[in-house]
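Missing here: one protein chain of the complex. Every other protein chain is in place.
== chain A ==
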Amino acid sequence: MKSIIRIFLPLTLLVSACLEKADLRLEEKSFFRIYDNADFNAAFTPIDIQQTSDEGYLVLAGKRLDDSNFTGIYLLKVDKTGQIVNEVDDFDTQYVNPVGPLLLINGAYHFVCMDTNLQLAQLVRLNANGDIDGSITPLGLTYPLAINTDGNNILLLSYDNEDKQMDITQLSATGSISAGPTGFSIGVGDETEEPIINHFIQGGRKFPFAIGRTSGGAIYYNGFYNYTFSLVFTSFGADDPAGVVYGQQDDGGFSAVMPVGAGQFAASRFNFGDNFLLPQINLTTNGITIGTELGGFTLPELAPNATVRLLHHTTDQQASIVFGSNTQARQIALLAYNEDDGSFTGSRYLGFANPFEIGNLIQTSDDGIAVCGITYLAGRFPRICIFKLSKQEVEELTK
């Protein structure tokens, strides 16, 4: 009898260890959700996703407005398994064109939008549930294009259509201006302004406007300067840019840029439809550079002038640059490179059958990645989707 127990007990334990067990925690590690809407005409464009302190996710998105040239505002809060907690589908339609990413400052999330009457930038403060926290603050600047954190302050890139210039401004989290605005001319003529105005119109071509601060302390913005979509390095109060990486009018320039070290950037370029990834590039912040001379990895599978999002993914073992972009096959491509030497480490393509497009991607608290995007349900209904990749899935990508 004892010998039977000796044989069968370990065997039973071994066999039962191989069996599948219901585990709801697995849903937190990895999931995929599409957020449907019964409205036939509803259309959403995700802009950013942030993980909240309860490990859920807050999504900022644009929403098609039937009677407006602009894009409405939509907010979605989901829990850590991707189930809906709160949906803000009735945001006041006088506020339009949300600009991300969602900035976490002093425990509150901030984004900027504009009003429909005067196209004035407005600062919106949210709680972690996606509800408005306090009042919406007018900023006195027109046509907001890009924002970023600057310590506990906010950097804002906006367009001044009176003086035909790109303005950079530093704001406090309450909306008061602490530096700037400092402006640089886009050049004269209606044709120079046209792509900027189209950027604000629902259905118009979107440009990858961006603003931030380099590790050396310079302000950079990705926007129009001197008739060209360019990467501009400057400081508040400067009369002229310190450095410019020129694009090709509105046909070439940076599609994404992220400082990763002293003078070092991860970036991607577009040029007449082609795309070039630059996981490791030294950019001169003083002086003029011609963007087309920067080279980069050509990826023919990416859609023409593809939207590109950059993520600096770091764990105890690995630091990676992850590019998220859209492919010709209408999937979301994640392409990972080693931060130290810029070598390619892996790729993952998300989505199939229905078209998918990227909104943004973030590193999650468990060292996984969350990607928000858009998918066209039944091939036609634009809906927000979230891919949550586990740490193990990300390691397959980055190692």
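Just so it is clear, a contact is a pair of C-beta atoms (placed from the backbone, for glycine too) under 8 Å apart; a residue touches a chain by one contact, two chains touch by 3 or more; residues count from 1.
Here is the rule we go by: contacts and distances are computed from a predicted model.
Protein name for the hidden chain, per its UniProt entry and selected from "Multisubunit Na+/H+ antiporter, MnhF subunit", "Branched-chain amino acid transport system permease protein", "(Fe-S)-binding protein" or "PorT family protein": "PorT family protein".
Against the chain not shown here, chain A presents residues 15, 18-24, 26-27, 30-41, 78, 82-84, 87, 331, 349-354, 356, 375, 377-378, 380-381.
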